[in-house]
Structure formats: C-alpha cells, structure tokens
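Right after this comes chain A.
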Amino acid sequence: MAKIIGLPKLSPTMEEGTLVTWNKKEGDTIDVDDLLAEVETDKATMEFRSFDKGVLLKILVEEGQTLAPDTPVAIMGTPDENIDALMAEVSKTGATAATESAPAEPLPVETTTAEKATPQASSNQTTTAPQNAQNPGKVIASPLVRRMAREQNIDLSNVRGSGDHGRVIKRDLANITPNTSKPNTHHVPLPGIQPMGVGPDQKEPVSQMRKTIARRLTESKRDIPHYYLTVDVDVAPLIRARAEINAELEGQGLKISLNDLLIKACAVSLARQPDVNVSFHGDHIVRHQRVDISVAVAIPDGLITPVVRNANLKGVLQISQEVRELAKRAREKRLKPEEFTDGTFSISNLGMFGIDHFTAVINPPEGAILAVGQVREEPTIQNGELVAGKRMRMTLSCDHRVIDGAAGAQFLAVLRRHLESPTTLLL
Partner candidate 1 sequence: MAAQKDTLLARYKDMFRIRRFEEEAARGYAKGKIGGFLHLYIGQESIAVGASATLKPDDYVFQTYRDHGTAIARGTSTRAAMAELYGKDPGISRGLGGSMHFFDPANGFYGGYGIIGGHVALAAGAAFKSKYKKEGTVSMCFFGEGATNIGGFHEGASLAGLWKLPMVLVCENNTYAMGTPFSRTSPVEDITKKAAGYGMASDRFDGHDVQEVEARIGAAVELARSGGGPTLIEILTYRFRGHSMSDPGKYRTSQEVEERKKRDPLKVTKTQLESLGCSEDEILALENQVEEEIADAVQFAEEAPPARHDVMERSVYAPSNYVYPPVGQP
Partner candidate 2 sequence: MLEEMRLDENIVLMGEEVGYYQGAYKVTQGLLEEFGSDRVVDTPIAEAGFAGIGIGAAMVGLRPIIEFMTWNFSFVAFDQIVQNAAKLYQMSAGQLQVPIVFRGPNGAAKQVSSQHSHAVEAFYTHVPGLWVCAPATPRDAKGLLKAAIRDNNPVIFLEGETLYGIKGEVPEVEEDEIIPIGKAAVAREGTDATIVTWGSPYYTSLAAAERLAGAGIECEIIDMRSLRPLDMETVLQSVRKTNRCVVVHEHWPYAGPGAEIVDGIQRDAMDHLDAPILRVTGQDVPMPYATNLEENVLPTEARVEEAVKQVCYRQ
C-alpha cells in the first residue's frame, strides 16, 4: 500500500527545512534507515533516513525547496502501484503545507560566499594538481604532516607530495597558508581580492541557519533588557598557567588554549555564583543545577553554539578536546541537536580577530553571555611599578529581568579572581 512520506522534523527548533539533495531517485528500492535525502535545518545539514521499506515511486519536491515539517516530499509503495489517489491528495494539501517562502527558482549565485573567498582556497590554486589521480581522496602524508594539517586545518587532498610514493612531507606545506588563523594572534590573513564595482548587486537566498540567527537574535535584543558590565583583567598569570600546562602536554600532541581555560574559569565561577546561571521564562525562573557552557563558533555561513556540559566538573584538557571536536563537527555541519541546545551560559570570543572589546547579544533562554576580547600587551602599574602587562577586556551581557546588577558584578569579580590567580581553580 503506497503512502505519502512527509518531511521529518530534524531539529527541536526546526520550523522549516531545505531539501538540499535527494540521495535516491524514483524507482529505487528503499530499505529502512536508507539515506533518502539531506535536509538543511536551522542548525545543520541533517540526514533524512527512511522509516519504511519499499520502492520510491514519486519524488514530490525538487532539490533546493524549503518546506515546513510534514510537507509531503515523496510517495513510497510497491512497484507499479497506482498512486493517482495519493497524488490527488498531495495536490490538495501540499499547496497549503509548503510555506510561501519556498524559493522554487534557484538564484544565479556566483562566488561571493565567504567560503570561496578564504585564503586557503586561493593558495591551493597556486599549488599543483592533486597528487594521486588514480586514487582520489586518499592522501599519503607523513605523520608529522598529518599532525600539522590537523593543527592548522590544512586540506591535504590538494597538496602534491614530493616524498616517496607521493608522500606529502613537511616541505610541501611550506607554501600552504593555514585555513584559519592561529588563535590569539592578530594576523588575520587578508581575504582574496574579488573584482568589485563592475556589475549589478547580487541576491542570494537566506539559508535556514541565517533565518534562525536573524529571528532569535532579534527576539533577544528586542525582548530582553540587556545591560553590560566590563572588566579589564590581568591575564599574565593565566598565560603562564597555559604555558606550564602545554609544556606538560608537549610530546603528546596536545595543547590547550586560553579559551579552554576561560571556559573552565567561567564554569567554576558560575558554580560559585549561581545567581547568573539562570533562565527567565515569563511566569517562572529556572535556576540551573548544572553548568553547561555554550561556546560560540563561527562557521562559513553563520554561527552555532555547541555546548560543553558540566564544564565545572571537567579538567581543562577534557574541555579543550571537547571544544575542538565540537567545533570541528560544527564546521562540517555535523552537530547533533542535543549538542548545540540547552546551555546555561554563553562565551563569545573574538580575540583572535584582534578585537579589544565588544558586547554580545544574549542567547536565550540563557541569562548571560560573556564577550571576550584579545590579549593586549600594554604598560601596567603593578605594586607602583610600571611593567609590561598582559590585559584582556571582557564584557558580560545580562538579562536584567532575572540577573540584577550586583549579581552580575559579583560573578565578574569571582571570574576575575580565578583568571588572575588560576591556582584558585583548584579549590
């Protein structure tokens, strides 16, 4: 008996999804859990797997269409089954189910997306062709090069190896610019220059993620009475602590960042000052008994906040590894919904872009977000002496409906104490 297959709800906040690709075509035999299609939701590109078995008799929507959950997208049944009745049903209800925003005609987008303009892409164009034509996708590289590629986010598949058997070796990377700038350096590579001023403006469709960002942040900024508290912290001790930890990890191929330490410090501070670890829900307030830190991660066409759970209870190394793994999968759009929802506090760090200071928009229903700037080297007075100091400015945005000024300020004081004397994190 043939049946209509509707678009599943693939994220807790999904209000619509774009069917990006069909992985099956009409006439294909489908088994339970076969990959039918990929669907871009507000957060990620999700796999749409079949709950049924049978033959894919009819595909009802084209690739690129944006649809509400449960919109009919296909009909499955037995071979040569008559589906006229079902088609009629679809044409009746389908029109109302699909949202009006579904852009049926693809826009003539050329090359202005951020991803295409990254320096990695441009520098790769200067290197020679992929090294292993018969075996595409398989890269032979020395272990050292694999580590460097991991750390610097270099795609080795486009690098020609000059070692034995086409092995990519260290010197082959000499001309490759890493994909992302290293954290805590201000040297943001210049984006590749695109020809400008010679054509009409271009339109591009709004992605699901962009829509979600727009909606949620507008709600937040409109509905939440934000106020801002800024501190300027001496981070020399924190930098020393990081150096000591990294010296200890040397040789294991492991490294922690200032941001990892910051996550730990915020988590411990929240546990000590739980008045900031709260959510406002109109008729009630939730006081969280867990400390789950959302970490804002920039991804090619948006931003996402994977969550480090119970960060107050975890070691810095574990936090570091989790953040790295989550960020990696965020960039690949492979995060599961439970990995980017339900945090209790957010951190947004733009220090790596050389930003001194900014204020961030609260990520509801969380009550606060910390905006972190870069480490600045500047003269500082210490015990009446002028010394070369290392400072970092941080601004806490609080939801005044649930966090009063004194509570926010106390939290910042605790956080500052932990950052300026990292050994107190051991307490």
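Regarding selection, all candidates are chains of the complex that A comes from, given by their letters.
Here, a contact is a pair of C-beta atoms (placed from the backbone, for glycine too) under 8 Å apart; a residue touches a chain by one contact, two chains touch by 3 or more; residues count from 1.
Because the structure is predicted, anything quoted here is derived from the model rather than measured.
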My understanding is that every option belongs to the complex but just one is in contact with chain A. Which one, out of 1 or 2? 2
Under the touch definition given earlier, write down the residues of chain A that touch candidate 2 in their complex. 142-147, 162-164, 169-171, 251, 253
